[in-house]
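Yeah, one chain of the complex is gone here, protein chain that is, but the others are all in their spots.
Naming follows writing order (A, B and C), and every chain is counted from residue 1.
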Amino acid sequence: MTSALEKAKAPPAKVPRDGPRLTGDKLHARLSATWERPRGFIGWLSSVDHKDIGRRYIVAALVFLALGGALAVAMRLQLSRPQNDLIGAARYNEIFTMHGTTMMFLFAVPVMQGMQIYLTPLMVGTRAVAFPRLTAFSLWTYIAGGCLLWIAFLLNVGPDIGWFAYPPLSGPQYGVGKRPDIWAQMVTFTEVAALAVAVSLTATILKQRAPGMTLARMPIFVWATLVTSLMVIFSMPSVALASSFLLSDRLVGTHFYNPAERGDALLWQHLFWFFGHPEVYIIFLPATGFVSEIVATFSRRSIIAYPIVVLSLVATGILAFGLWVHHMFATGLPRVGYSFFTAASMSVSIPTGLQIFAWIATMWTGRPRMQVPLLYVIAFIITFVIGGLTGVMIAAVPLDLQLHDTYFIVAHFHYVLIGGAVFPLLGAITYWFPKATGRMMSEALGKISFWMIFLGFQLAFFPMHISGLLGMPRRVYTYPAGMGLELPNLLSSIGGLVVALAVLLFVINMLASVRRGRLAPANPWDGTSLEWATTSPPPSYNFAHIPVVDSQSPLWDGKGELAVVHGLRVEERELLLTTVMSATPDVRDPSAHPSPWPVIAAAALTVMFVGSIFSPWAVLFGTVPLAIALTAWFWPKTKEPTLEPSIS
Amino acid sequence: MSSRFRNSCAILAVAVLLGACDREERQSRAKPLGETVPAAASPDTIYPGDPSRARYVDARGASYEGNAFAIAQGQQLYNWMNCVGCHAHGGGGMGPALMDEKWRYGGRIDQIAASIYQGRPNGMPAWRSKLTEDQIWQIAAYVRSLSGQVRKDAVSARADSVSNTPPQTQTVRQPVRPADSDQQ
Amino acid sequence: MSRVAALILPLALCGCAGFQNALGGDGGEGANFVRLFVLFTAVCTFMYLLVMAGLFAAVLRRRRNADELTVDTGKHHESAPLVTRALAAWAILIGIGLMALTVASFFTDRSNAAITRDPQLSVKVTGNQWWWDVQYSFADTSKSIRTANELHLPVGVRAEVTLESNDVIHSFWIPNLAGKQDLIPGRVTDIQLVPRKTGLYRGQCAEFCGVQHAHMALDVTVESKAEFLRWAAAQLQPAPAPRTPLELAGYRYITTRECSVCHNLSGTPASASVGPDLTHFASRRSIAAGTLPMNKGNLYGWVADPQSQKPGTKMPTIGLSPDELHAVVAYLQRLK
Partner (left out) sequence: MRRTTISIVAIVALVLAVSLLVWALGASRERSAATADESSGNSAKAIAAADASPPDDGNWTMPGKDYASTRFSALRQLTPRNVGKLQVAFTFSTGTTEGFEAPPLVVGSTMFVVTPWPNKVFALDLAKPGAPTKWIYEPNPAAAAKGVACCGAVNRGAFYSNGRLFLNLLDGHTVAVDAGSGKEIWRTKLADIQKGETMTMAPLVAEGKVLVGNSGGEMGVRGWLAALDAGSGQLAWKAYSTGPDKDALIGSNYRAPYAQDRGKDLGVTSWPPEYWKIGGGTVWGWISYDPKLKLIYYGTSNPGPWNAEQRPGDNKWTAGVFARDVATGQARWFYQSSPHDLFDHDDINEIVLVDWPAPNRRRIPALIRPSRNGYFYVQDRRTGRILSADPYAYVNGYKGVDLKTGRIIPNKEKEPKKGRVVRNICPGPPGAKDWNPSAFSPVTGLIYIPHLNLCMDMGVMNANYIPGTPFVGADVKMYAGPGGNRGAFSAWDPVRRRKVFEIKEDLPLWSPALATAGGLVFYGTMDGWLKAIDGRTGRLLWRFKTGSGIIGQPISYRGPDGRQYIAVPSGIGGWAGRIVTGELDARDPTAALGFANATKDLPQRVSKGGMVYVFALPQ
């Protein structure tokens, strides 16, 4: 295959390209010169390397996880006893709002997207994401949004309206001060960031896969990434609309959510949950991708029923858009409509059930190795299935009307989100840690923290089912004694502390391993996808030669020998684009150089967004610096692209 | 980074911090007030002798003026206590307009609080002993916002009711002009 | 799931006595909930045990090297024939299970809807930050009753509760009797309560509604018809007249001073309606929407400084003098 390509597209000799004549250290030096980011702080800021961006995304998300976790601990301390007055009502409301918002918008979605940004190009065998500067811009926008929220919180302007921000409580009359505006604008920031990443990833997956990696040969994780990215693209505009309406209600007195003037408070709920429910799957589907990868590697076999797993992902992604009303069963919408949403909500468990079957069957037929990543997967199944089944319960209208907005729901979605997303994420971090850092995480510490997290989690969240059934509503800063809530809450609080300690241990493990961990080979777990084909950590250009794939598990089927394709330029950043379906080489395409303008554009956007919290004119005036930054960003390159025959 | 730059950064940060604190501070309870009452403020008038000595400005107004929580509470009380029945949403009716530049009995927050507390002769009832002083100050803070006297980031654009005045976040600040008493 | 069962049983048992308990099943819809919940729990537990059995078998089963379909044997793409059949069976099982549950849910929902025909009692509950305004209306409007933070229901009588909100979204939830229903500004919603057992219950706001969302409860009394009628007749009476000089002083304070611009005491000059109706305040079980149990000490604490008991409540701390406080509390206690 390689030679055929070379023969057909013999490039002019003048331009240096990777190939049999240019390989090894020499190639490494020249590619590094082309792909490495500039030195210094400015260079660090200018980086458009997906690995830098992905890593920063993940680190930032973990920082927000820590912050959100600290708030969770604070809440659990407050709730450990009835009538506790450790934290006041107003502060508690801020805390749970910050916790939910941070976890959903600043941790869960970004961390998944960070993993995707880091892994996708490696897994599909390309050198960069499709739009590196856009991805960099997305990172800075996300960080700016997170900082906005947290700085505001520290300045006593933290939102206190819940992470769902229902108007009229978040509206101009009852949402006092700038707190809800901060929240809404933070959402805008993360929307922009998530959309930018989603667009970039979608293009990367559809056009930059290694030659031969047809859609049917893509790793499941890449499939999950594709599905979630498309979901982001379809769902985020809805919440963007909702938050813009809210800001405009609050800032210039429009009446979108004012029932007195023919607006509707429920409009928000529809728009929000049309985004909010898919968001859960945007968090969950990448996690199933992790699980599929880990299960395959640690069972030492390909996943059973690959097409069904892929179809399940796609089906979940589609069904996710038909369920939003199950968050609104108590609002008094017509009963007949409810039945439809009950059926739709329950039907989501079919694809998920099939995936679980596939994982178990894969383990059954393979030879599972009980290492930390797989432990997390097992914990995931044990935990997530409970969350899934309680999900089936609350899809039923008569049950939901009792359980809605109680601690039962809190238990349910923590089972789904921690059990279903964080456990796989921790497994995935352990799994890909050596790839990213070149060092293994400590297995022993990993197991200790695993057991603490797993057991602590059950202790923290299982009793919440009980407190919910005993009549404890969500979002209360305290509860009276004598309702039977004392014991479950105390258990939850203890469990919460255990989880917090365990996460701390996990982070310590990470930090210690970065410095002192065992050195990792290129493929420490004997995985089969392409990221294991390059060094640990990967070089700036990812692959010296673009690999060629002819099966679902290239590294196992190739027995270490991976076919490659030659001919990309080495002193220009160049990518190989392939066709959407069959991944046959299509064209060579230049890739963007590092640039400080994405970060500057993000700063300009920040000025505009933050300004528009205070004045509608900021939307107008804020466009000026943004326009300048974007103009510079897209300024035509001085160098004419060399005219060459393209691969086609 | 020069030390001057650092200092100015620090000052800016503190200013932002304090600004935010002032605007968003939520006092559910007034500080102990002792025997002083808002009544001490009086409408602008002629002071024989040295006017600077005679003018009394109640300092408590500062902690209510421009405070988002106080204004929001004041807005609710303005409706509950039927201020809205006479003064509408600032346009007036049985009582004078509150969103214009004319102030019969003074337009400072302490003067407004005093008018609410004491009542005024042409039909303004006295709310002393019906409302707490804290509540009176809150209403005064909201009344100040009707004519655009307070910072725009502390007011709400509209209420969840029939659309009435232009968004308060867009209200142009009216000059505070004392008008003659409405005696006929 | 055995752990689940082990935990759920004792707790559920202790919960059965609860007065704010979704498993209480003391109302028509509440009983339907319990039945359906048991069914769902049974089906879900079964499914869960099945998955766990599969998982542990998969992880722990003994293996012979030769049989393995792993990369080591080179058969890592292959699938066991059994697996395909099991997958089909599993899909069918899930499908059937879900179908059964959906149908059960649908019929329970129908049954809930059927409970609610021809209401015999109509109550309007209006949500406020952070208390409940309760109005009973009868064909004779002059017999309508207004109270706050309490709901009296005759046992076995279908009551239709109309729900409105004066400010933000609240949610009306009396777990023992029925599920919840939101109160949404600009909309009128309703819920039907059919209490089956007499007793004292508690409801609580279930939608986050601001600072004191946690202290927005509702005392529910389900009683016999006769007792209900007696209660309703008593509620129609104007506020009791003061008997002692101390009560008189309290009466004067309440009906002319700060209290009177927010609260209503039927038959007195205080006819305001932005705060809870106080006409028969002392006959209720709690103070300030379930914040404190009704007793003299709590009453002192509440009247003296509501902001320390329920920070952010719309009731201001007035700063009563000790004499005024004694008088106000004395008259409030008279309001049986």
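Keep this in mind: a residue touches a chain if its C-beta (ideal position, glycine included) is under 8 Å from a C-beta of that chain, and two chains touch if they have at least 3 such contacts.
Everything numeric here is computed off the predicted structure, so don't read it as measured data.
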- Message: I'd like the shown chains that the missing chain touches, ordered by label.
- Response: A, B, C
- Message: Given that one chain is not shown, which residue among C:S224, C:T244, C:S271 or C:S308 touches it?
- Response: C:S271
- Which residue, C:G54, C:P185 or C:P306, contacts the hidden chain when the whole complex is considered? C:P185
- Message: In the whole complex, not just what's shown, which of C:T84, C:N166 or C:N295 touches the removed chain?
- Response: C:N166
- Task: By the contact definition given up top, give the residues of chain A that touch the hidden chain.
- Result: 259-262
- Item | Residues from chain B at the interface with the omitted partner, ascending | 79-82, 84-86, 88-97, 99-100, 102, 121-125, 130, 160-166, 183-184
- Item | Residues from chain C at the interface with the omitted partner, ascending | 137, 140-146, 164-166, 185-188, 236, 238, 260-262, 266-267, 269, 271-274
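Everything below uses one rule, namely that only the chains that are shown with their structure count from here on.
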- Task: Chain touch graph shape: choose line, ring, star, complete or other and state it.
- Result: complete
- Task: Pick the chain whose C-alpha centre of mass, unweighted, sits closest to the average of all protein C-alpha coordinates shown.
- Result: A
- Task: State the pair with the higher C-beta contact count; candidates are A-B and B-C.
- Result: A-B
- Note on the structure: Between the Cα centroids of chain A and chain B the separation in whole angstrom comes to 47
- In whole angstrom, the CA-centroid distance of chain B from chain C equals 40
- Query: Residue numbers in chain B touching 2 or more other chains?
  - Reply: 26, 160
- Message: At least two partner chains per residue is the criterion; list those residues in chain C.
- Response: 167, 185, 311-312
- Message: Can you tell me which positions in chain A touch chain B when the two form their complex?
- Response: 90, 152, 155-157, 168, 171-179, 249-253, 255, 258-261, 613-616
- Message: Quick check on the complex: what are the chain B residues that touch chain C?
- Response: 26, 28-30, 33, 76, 80-81, 129-132, 134-135, 160
- Item | chain A to chain C touching residues, read off their complex | 88-90, 93, 160-162, 166, 168-169, 174, 259-260, 264-266, 299-302, 304-305, 308, 330-332, 335, 338-339, 342-343, 346-347, 349-350, 353-354, 356-358, 360-361, 363-368, 370, 378, 381-382, 385-386, 389-390, 392-393, 395-406, 408, 458, 462-463, 465-466, 468-471, 473-480, 483-484, 487-488, 526, 528, 551-553, 556
